[in-house]
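Note that this complex is displayed minus one protein chain, with the remaining chains in position.
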Amino acid sequence: MQKRILYYPGCTLKTTAKNLEKTAYAIMQALGYELVEMHDWNCCGVVASLTTDDLMHHLAPLRNLIHVEDQGEDKVVVLCDMCCNTLKQTNLRVKENPDDLKTLNAFMDRENDYKGTVKVYHFLEFLRDEIGFDVIKKMVKKPLHDMRIMPYYGCMLLRPREVAIDDAEDPQILSDLLTILGAEVIDNPFKIECCGSYHTIEEKQLVSRRAYRITSYAVERGADAIMLSCPLCHFNLDVRGKEAEKLFKGYKQIPIYYYTQLISVALGLDPSVYGFDQHMVDPTLLLKKKGVLHTRKIEI
Amino acid sequence: MTKNQALNTREISKIVFKKGELVKEVEELSGENLFGCYQCGTCSAGCPFVEDMDLLPDEVIRYVVLDRREVLNSKTIWLCASCYTCAERCPRDINITKIMEALRQIILRRKIDYTDVLKIPKKERETIPQLAFVSLFRKNIG
Partner (left out) sequence: MPNQDYNQKIHHDLGIPLQDNYFLDEPEEIIQIKETPVVEGIAEAHVESVEKEKKVVYADTLIIGAGISGMQAALDIADKGYKVVIIDKTSTVGGSMVKLDKTFPTNDCSICTAAPKMVELARHPNIQLITYAEINKLDGEKGNFTAWIWKKSKYVDPDKCTGCGDCAEVCPVEVVNPFDEKISTRKAIYIEFPQAVPIVYTIDVEHCVGCGSCDRVCEAEAISFLEKSEEIEVHIGSIIVATGFEVFEPIELRREYGYGKYENVLTAIQFERLLSSFGPTDGKILRPSDGKKPKRIGWIQCVGSRSEQLGYPYCSRVCCMYATKEASIVKESNPDIDITIYYMDIRAYGKDFQQYYEHAKKLGVKYVRGRPSSVYENKDKSLTIRYKNTLTGEIKEDRVDLLVLSTAIIPSKSNKKLARILGVDVDENGFFKQDSLLTNPVQSTRKGIYLAGCIQGPKDIPDSVSMASGAAAKAVAHVKDRERHVGREFPPERDVSEEKTRIGVFVCHCGKNIAGFLDVEKVTEEAKKLPDVEYAEHVMFACSEDTSRKIRDTIRDKQLNRIVVAACSPRTHGPLFQDTLLEAGLNKYLFEMANIRNHCSWVHSDDWSKATEKAVALVKAAVAKVRLLEPLTEEEFSITPAVLIIGGGVSGMKAALALADMGIRSYLIEKEKQLGGRLRHLYTLFPSDVKAKDVIDPLIEEVNKNKLVDVMTEAELVDIDGFIGNYNGTIRYRGRMRKIKFGTIIVATGFREIDLRGKYQYGINTNILSQTELEEKIKKGILRKPRSVVIINCVGAMDEERPYCCRIGCGVSIKNAKLICERFPDSKVYILYRDMRVFGKEEEEYYADVLKNYHVVVIRYPGDRKPEVILDKNNPKHGSVNVKVYDDILGEELMLPADLVVLTINTEGEVFTEALKNMLKIPADSAGFFLEAHAKIRPLDFATDGIYLCGAAHYPKNLVDSIAQAEGAASRAAIPIMQEHMRGEGQVAEVNEDLCSGCRTCESICTYSAIEIKPRLDDTDRLVATVNTALCKGCGLCAGACPSGAIEQKGFKTKQIEVMLEALLQEM
């Protein structure tokens, strides 16, 4: 009997980050969980509203939380870093300001009232705290031998501190994950720096420069690849990172993996979920070189 | 200023502040007390986007404190991506992220947009993840 856990996808997970979603589903299945996409979800309203008087922009995330409660659940897992951050910040705002919650509930007269019972998990948090990395470790079939990978966090997982899933200056969760998957961790002080976020639309070159700055430190130290969790960071480091090759002589963008993809590879899950075709820089070459990639699901 | 920007400096100069002073409006919108700033420069040193900025973040705060409305013309407040690095490290516990948001909101709420949506090329609309667009609209459009 599989354990159910409610899942909030967000817009991008259905399009440019489909591979992130598919691999997450596959992992959960392998671990004995069923990711159930929640009913009637709407855009999370990224990014979190920052002005003191703005309640309007909390409506969208709040509505999602209400629907989680409606489905009789108190836990929801989110894959997208930015959605997770936004939902968590709203959750925190209404918990700390009951007057604001009253106003918001009253405004959404066609919805039920939010009672404040939901806990929002980032998928990584869920894997670490509710399932436990050691469970995953036991299931590793193809350890990522000889792969030197740089973990990258970006902003949304770690800041602001109130909603962070790990220490904001020197987080270890991705490094720990890489270690149990058998890879070598190339640590990097720029792992917590912002990738450029939405500037990728209007300030492409700025984002390319960011990608270069973030990656080159690790590349100098022999990193083969980057592992991250946010779909926007992925785009920025992958696509805009490739564009950075034109700006910086001798720079070669290394492949970028979602952590779920690497877990899937290490666990020997069905290759059809990997979704490596969605990447700009082909990530399969490296995996093949290291003898980690396989084309069939490994039977237990 | 970038190609897509539709900012009108003349319109900005016509802005009337609700509380009479720029700093008071910023304080109210952000909930932060800008006078507690020691001008130590930590925020600017940690900001990932300083290369492209005309005013550095600590200078933005100083301009607001000195009631200089030219700060609303700066590129800096639009370059801020709300990454929170400054707010996390500030020794005075000032949330500069919120201050930048407040400055943007002062402009956006008077129906002056920074980004002209129509100017974004089709190809990019199709390849860039939606969440980037949602964030952009949130930050740059009123």
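Here the chain labels run A and B in written order, and each chain numbers its own residues starting at 1.
Rule of thumb we're sticking to: a residue touches a chain if its C-beta (ideal position, glycine included) is under 8 Å from a C-beta of that chain, and two chains touch if they have at least 3 such contacts.
Please read all numbers here as calculations on a predicted model, not as lab measurements.
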Visible partners of the omitted chain are A, B
Per the whole complex, from A:D74, A:D170 or A:D282 the residue touching the absent chain is A:D170
The one of B:E25, B:D58 or B:E101 in touch with the missing chain is B:D58
Logged for chain B, residues touching the omitted partner chain are 23, 33, 35-36, 38-46, 50, 56, 58-59, 62, 65-66, 85, 89-93
Residue list for chain A contacting the dropped chain reads 167, 169-170, 189-190, 217, 220-221
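Criterion: only the chains that are shown with their structure count from here on.
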Seen from chain B, its contact residues with chain A in the complex are 2, 4-5, 28-31, 48-49, 51-52, 79, 81-85, 87-88, 97-98, 101-102, 105, 115, 120, 124, 127-136, 138-139
Residue set of chain A touching chain B in the complex reads 10-12, 15-17, 43, 45-47, 50-54, 57, 80, 82-83, 155, 159-161, 168, 192-194, 196-203, 206, 209-210, 213, 231-232, 235, 239
